[in-house]
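One protein chain is absent from this view; the other protein chains keep their places.
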Amino acid sequence: MRVSKPQGSPERNASLLTLYQSVRDATARLGAPLSDADATVQSMPDASPAKWHLAHTTWFFETMVLEQNLPGYRVFDRAFNFLFNSYYESIGARQPRPRRGMLTRPSLETVHAYRDHVDRAMASLMQDDLPPAVADLIELGCNHEQQHQELMLTDILHLFAQNPLRPAYKDPGPIAVAKTDSSPPRYRRFDGGVVEVGHDGQGFAFDCEGPRHRALVEPYELADRLVTNAEWMAFMADGGYRTPLLWLSAGWATAQSEGWTAPLYWEERDGAYWSMTLRGAQPVDPAAPVCHVSYFEADAFATWAGRRLPSEFEWEHAAEGEPSHGNFVDSGRLRPAPAQAGQPGLRQIYGDVWEWTRSAFAPYPRFHAEEGAVGEYNGKFMCGQFVLRGGSCATPANHMRATYRNFFPPDARWQFSGLRLAGDA
Amino acid sequence: MRVSKPQGSPERNASLLTLYQSVRDATARLGAPLSDADATVQSMPDASPAKWHLAHTTWFFETMVLEQNLPGYRVFDRAFNFLFNSYYESIGARQPRPRRGMLTRPSLETVHAYRDHVDRAMASLMQDDLPPAVADLIELGCNHEQQHQELMLTDILHLFAQNPLRPAYKDPGPIAVAKTDSSPPRYRRFDGGVVEVGHDGQGFAFDCEGPRHRALVEPYELADRLVTNAEWMAFMADGGYRTPLLWLSAGWATAQSEGWTAPLYWEERDGAYWSMTLRGAQPVDPAAPVCHVSYFEADAFATWAGRRLPSEFEWEHAAEGEPSHGNFVDSGRLRPAPAQAGQPGLRQIYGDVWEWTRSAFAPYPRFHAEEGAVGEYNGKFMCGQFVLRGGSCATPANHMRATYRNFFPPDARWQFSGLRLAGDA
Amino acid sequence: MRVSKPQGSPERNASLLTLYQSVRDATARLGAPLSDADATVQSMPDASPAKWHLAHTTWFFETMVLEQNLPGYRVFDRAFNFLFNSYYESIGARQPRPRRGMLTRPSLETVHAYRDHVDRAMASLMQDDLPPAVADLIELGCNHEQQHQELMLTDILHLFAQNPLRPAYKDPGPIAVAKTDSSPPRYRRFDGGVVEVGHDGQGFAFDCEGPRHRALVEPYELADRLVTNAEWMAFMADGGYRTPLLWLSAGWATAQSEGWTAPLYWEERDGAYWSMTLRGAQPVDPAAPVCHVSYFEADAFATWAGRRLPSEFEWEHAAEGEPSHGNFVDSGRLRPAPAQAGQPGLRQIYGDVWEWTRSAFAPYPRFHAEEGAVGEYNGKFMCGQFVLRGGSCATPANHMRATYRNFFPPDARWQFSGLRLAGDA
Partner (left out) sequence: MRVSKPQGSPERNASLLTLYQSVRDATARLGAPLSDADATVQSMPDASPAKWHLAHTTWFFETMVLEQNLPGYRVFDRAFNFLFNSYYESIGARQPRPRRGMLTRPSLETVHAYRDHVDRAMASLMQDDLPPAVADLIELGCNHEQQHQELMLTDILHLFAQNPLRPAYKDPGPIAVAKTDSSPPRYRRFDGGVVEVGHDGQGFAFDCEGPRHRALVEPYELADRLVTNAEWMAFMADGGYRTPLLWLSAGWATAQSEGWTAPLYWEERDGAYWSMTLRGAQPVDPAAPVCHVSYFEADAFATWAGRRLPSEFEWEHAAEGEPSHGNFVDSGRLRPAPAQAGQPGLRQIYGDVWEWTRSAFAPYPRFHAEEGAVGEYNGKFMCGQFVLRGGSCATPANHMRATYRNFFPPDARWQFSGLRLAGDA
């Protein structure tokens, strides 16, 4: 990974501790509305139980940081290394991913005790000056945990959507809600050229965001807002889900075999569309960005609209300079971002929905996975996935930036994923 | 079903109430060691969450008895009819069986409140004289719940066996333990002839146990005790799991595709066999009856031993007259049955492990499923399953009798199932 | 197996040779209309290519008879033992059943040369006096080949039904056509009692037909003719395929997942039903017996009709004494059996469609599989299958008898299978 400048200074230690504590607190708050059962069940192989997220992020600090760097550290429970390793082949055998939901024990209470145990040890470790490599690992662990914060929400939503009772994760109160914007979309033109993309090493970034490098971008244009539910309903009304020529071949096959006729979580009730949300089932808001669509659907929509999805470099080039802030604030309360009224530039860049790009997730020039376990972080997933840019209403605010590369397979729908249209200029 | 004589008498009402309350109490005690998470997760499509068992047995009384017979009864929650119907097509749509584990809500606490709500209503209903048909349904509901008591234990054991921590359901204390018996097996001879089998209508029985009828049984012999773990290990050591000629064709195919090399839940640790049990992982006791074997395995073992499995009528004819009592006593505490010291007859008939017979589960002559929902109780499963007789250490004591017909598919292993050898005389 | 009296006499030799040659000739005639491609493709795992049938039946004689009993016999091709062994574990490894259709080589021509090679050797062997055990094996081989004659036709029909061109195996000319009978069904009453069933050892029988033994049969009645297409259409019109309460649970699940709405091979064209047959697509004849229905469907139909399927012993007891003759004559030309005009007894017993019984395929009392390869003939399939009795229009005439036990799984539809109704008397 590329991380913030190694300094080993007391200032960095202090800000790391603040970051650590705020991230850990935010995770705990996200888990608060969940019962032991809610936190244990796995609704599909791609999703993980909330309890597993809570424990796995903790295991990361224990295994990557504490065991090697805090003398006398006592491992909380040796068995947890098997239970809560995600996919690190270099660290050993682990509970198979599709069987994570079998772990009714340890209980949610024990997992919280595990978190406390590790938090105390981390606080102790961070009292002293840290070698830069250790500080880097802690910063990585915090950003890793922020990724899991969003996954916790997406996975809980998927779980609750399987329940005919359609329970609310948290209600009332605005949570994970994208901004509405029903103004006609306008297209902004960009000249492109040989531009620089990728992270420059100032501040934290994941390894796959670098090295910063040159890319050739032809002139293009980009919509100033996201595609809305109203526009999606027009696509549906025009037979979008029944017209194979709009679709990629694999997309059409998936849509047919899965019976897709609308975004995930939508259901028709008495002629109106409702969608399952973290506040339970809600009427679909025409002015809100469409969400929970796959790459396949996004691509078909763009074809139908006579447009295309942007490449990840087009997106990044356009987004540089846009203010980065999301809905998911540090104070711990979840609230929507303030409306970006009167802004002349691109709207809904951060904090609404992740935006599918047409770019396959691939290594940047001269990218090399690091040695050891952290080298497994991103590189080995560079196959069969597409890049999403921006950040959703469930993404922590300080976790979004122009160079961030999220990625999912083209049939994934349970993330907060939508789209913005592009075209050749 | 065939049930106890319809009398409508106050005596019957009183004894029904006693039965109802003791059964409901026993179920609650069985659920007591479980956390909300334990009670919610479904470990495989054939198993159900404990919470589902707790609610479904309650739903049976609410739907079959209270709604039609208690004026003014208020349904606890309309949605529960969808959630907790098992397979009654005549009662309506329901949560698909493989998705029962998605129901993190209602919580275990709410399910207990549901049970209390129905118990109060049932007590109120049973204050008055009951028409015989209603009394019959209540008696059926109690026996139905006793079936689910055993299933709760088998399903919890399966769930906990998926957990690398191998948690104990209840420990210490003897629970669901079969009697040991390492004496050399002796064979008792029976003359057979045209004998009467099936339930005679005195006391409760399930519909599939009748009508009582004549059956022709040729002379046969039956081992006086169950096959032991020591004998099973001899079968394994002799290549039993690697010799296709011992197996039914479908059994061999299953054993190969599933990788069977020992009974379910066995694992080798440093050269010794351990087995997952309700008390956690325990060393395999050579003198105990082998348990958690499928029909396929039981049949292969019998072929290897130069014997065969008994037919269900051979078993029933031999078992008539044997005292019926199990490990699972009414007082609510679980304890093993007293040793049947000095008994000259068949041993381990009741309360150790269910015994596979060679008989396919089929209707008796002149059997007719009843009209309505209760007609779906057993008849529609009379295909592709084999009969087991006796009763296991997890079966309620007053739920075992010579005519009882349990049934499972030939590849099922997660029940407390073993075998007793037979032969032609 | 139980076979005709061992005599070792010249007379037996002569009649065996006649049988052998007539059976082999009949097989060759059945293969004559097929191209190399027709004879090679496998349409589903349960079906086999015609070429495989032609070779496997030949392999049986080569492996079971010639290799051990004809001094100096030269094996045609060593590789064929792997290619054309069906399921004999004791004889060694073999081409996996679902991959039989990969064998484009050897060609059909080579397989015919294989047949000729073995036929010459068999003729040579049969010139001399044969030990009874060898004669028994040859007789078994002839009957085995007759079983495959019918399977060749069922498998070719299934293959051709997958082809949108709906090609005819043979047309014009009556082939494999059941007798029509639209008279109102009448029920014949039988007293039952302790009756003798099973083969008595006079003449050939397969091992599973014996030992002859006593069985207790309660009074019953049996329809004098088969269920017709017209009656089946009434079942369909009455919602038979949409009413779960008529079905076994496993049957309903199968019908739903497979989308059954009519017998196999039926399709609707302009409001009328057509069925794929060996003569290509033909209009469904209302007076003909319904065919290509599974046990699940047959059972649901019987429930709908307020009747039940007969047990195999009820069927056998009733059929004893009925004349046995089918459509499939020795002379080599295929023609329907003569109408049984004026017969007062049961009609359509032999040579129309196989009749599902309610009996699971299970061993008779004191049945023991023989030692060696022939012991694998039937015994290992005694699980998960139901017995069919009688014989179809595709069954060789001299291959049908009252004790014959055909068997298939309850979801099998591609055989010539129908039903006759029964009831309690």
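We just call them A, B and C in the order they show up, numbering each chain from 1.
Throughout what follows, a residue touches a chain if its C-beta (ideal position, glycine included) is under 8 Å from a C-beta of that chain, and two chains touch if they have at least 3 such contacts.
Only a predicted model underlies this, so the values are computations on that prediction, with no experimental measurement involved.
Of the chains displayed, those contacted by the omitted chain across the entire assembly are A, C. The hidden chain makes contact, of the residues C:Thr27, C:Thr40, C:Asn229 or C:Asn378, with C:Thr40. When the missing chain is restored to the complex, the residue among A:Leu17, A:Met44, A:Ala281 or A:Ala360 that touches it is A:Ala360.
The chain omitted from view is touched by exactly one of C:Gly31, C:Pro106, C:Pro310 or C:Gly351, namely C:Pro106.
Contact residues of chain A toward the unshown chain are 87, 89-90, 194, 213-216, 218, 244-245, 247-252, 295-296, 299, 358-360, 362-363, 365-366, 375-376, 380-384, 410, 424. Those residues of chain C that touch the chain absent from the view are 35-41, 43, 51, 79, 82-83, 95, 99, 101-108, 159-160, 162-165, 167.
Here, only the chains that are shown with their structure count from here on.
Each step here moves to a touching chain, and the least such steps from chain A to chain C number 2.
Over half of the residue numbers at the chain B-chain C interface are used by both copies of the sequence. Mean C-alpha position of chain A lies 60 Å from that of chain C.
Work out the mean CA point of chain A and of chain B, and you get 47 Å between them. Chain centres here are Cα means. That of chain B falls 38 Å from that of chain C.
Looking at chain A, no residue sits in touch with two or more other chains.
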